[in-house]
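Notes follow the structure.
Partial view: only certain chains, each at its native spot in the assembly.
Labels run A, B and C following the written order; every chain starts at residue 1.
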Amino acid sequence: MLGKRNPEVYGYDSLDTVYENLRTKVSQDNLSCSLDFFQSNSEGEIVSRIGEALFDQTNGIIINPAAYTHTSIAIRDALEAVDIPVVEVHISNIHRREEFRHHSMTVAKCVGQICGFGIHGYELALEALVKMLQEQEEKFTL
Amino acid sequence: MLGKRNPEVYGYDSLDTVYENLRTKVSQDNLSCSLDFFQSNSEGEIVSRIGEALFDQTNGIIINPAAYTHTSIAIRDALEAVDIPVVEVHISNIHRREEFRHHSMTVAKCVGQICGFGIHGYELALEALVKMLQEQEEKFTL
Amino acid sequence: MLGKRNPEVYGYDSLDTVYENLRTKVSQDNLSCSLDFFQSNSEGEIVSRIGEALFDQTNGIIINPAAYTHTSIAIRDALEAVDIPVVEVHISNIHRREEFRHHSMTVAKCVGQICGFGIHGYELALEALVKMLQEQEEKFTL
């Protein structure tokens, strides 16, 4: 299972903390999954990275499309095309901010959305994604 | 800490499962908190129940305002009045459904929102709420 | 078959007339159905009453959600959940009144709508509902 992450404008330190936290969670909770991280300010690169998921056996995506959340039809189309479970994470509660941040263009192609819990949201997303994939697997095993 | 829950029109069985799951999580994860459950179809009763939180030392609320999410200014005002952390949960991904379900009137008075993960969302919410309250406490202890 | 009715602010006399008229129609037209009446000013109670229809073998609902017609997502969700034929009745022609009365939130979960014919509308609704249920039954008998 892969958790994939995305562009933030909050510097690189905190991004490393997020990576570290997720890795810690994987080992502590004994989750049988490997993680792959990606960060870019370019809408096109994000679209390309999502598209690669078709070829590298990614099982799931955790995405924080930041500013592109509200406008990017391209990311929305890419998420629809890969057809694997996606969880959308926002560090802040986007519904308390400017009006134009209330609408998410991408969430319609995600399983669900977690917002407002700071970088802890990524860990909740990972937990949700792993659970979802386990249940899916169990169904297929039967 | 109190996790409080709210109206659904999906029958009582699944509600019991939610209660059970949350209780299991508390004992398994060794969370030091007690839970109190509440369900009502009446907007007024929900408002009253939230108001009581002012007097019974509730530390946090997990709420699924169901259909009232999108219209209830009364619940919004009640949540604002109690001034403790609130987490909004939705079983379905409300952003994939009818246009009028995309907007939440209550989320602006919540810490965050979790939607789309079925009844597992309540457990994620509990985890998020407990973490939030622990960090708050640590700050005060210092 | 059950015809269920709902909140009006027009006093109790006329409500009794409606009940009487419906009972008269049942006996005159020799309709094989029993009627159950319900009136409440509370959105929550109406939601609950609709929900009970899941357990008491109601075959159909005639509803006049009055003011709640235009705003109640809760009643809409309840009607969707019970999954039996519903007929929406309005005493006045709501499309001739204030702009905000032109839109019905609940009608999308009903078979049809009858409005503008005064309390006679309830009898038309009963006739429509009985016919619909008879045709349904015939299909199953075959």
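Everything that follows uses one rule, which is that a contact is a pair of C-beta atoms (placed from the backbone, for glycine too) under 8 Å apart; a residue touches a chain by one contact, two chains touch by 3 or more.
None of the values given here were measured: they were computed from a predicted structure.
This structure file shows 3 copies of a single chain, while the whole complex it describes contains 12 copies.
Going forward, only the chains that are shown with their structure count from here on.
A linear topology is adopted by the chain contact network, the touching chains following one after another without closure. In terms of their C-alpha centroids, the spacing between chain A and chain B amounts to 23 Å.
Rounded to whole angstrom, the centroid-to-centroid distance between chain A and chain C, based on C-alpha atoms, equals 46 Å.
Put simply, the C-alpha centre of chain B and that of chain C have 33 angstrom between them.
Across the assembly, chain A contributes no residue in contact with two or more other chains.
Residues of chain A that touch chain B in their complex: 93, 95-96, 102-104, 107-108, 110-117, 120-121, 124, 127-128, 131-132.
Against chain B, the residues of chain C that register as touching in their complex are 42-45, 47-48, 51, 54, 71-74, 76-78, 81. Contacts from chain B toward chain C in the complex involve residues 7, 9-11, 40-45, 66-68, 70-71, 100-101.
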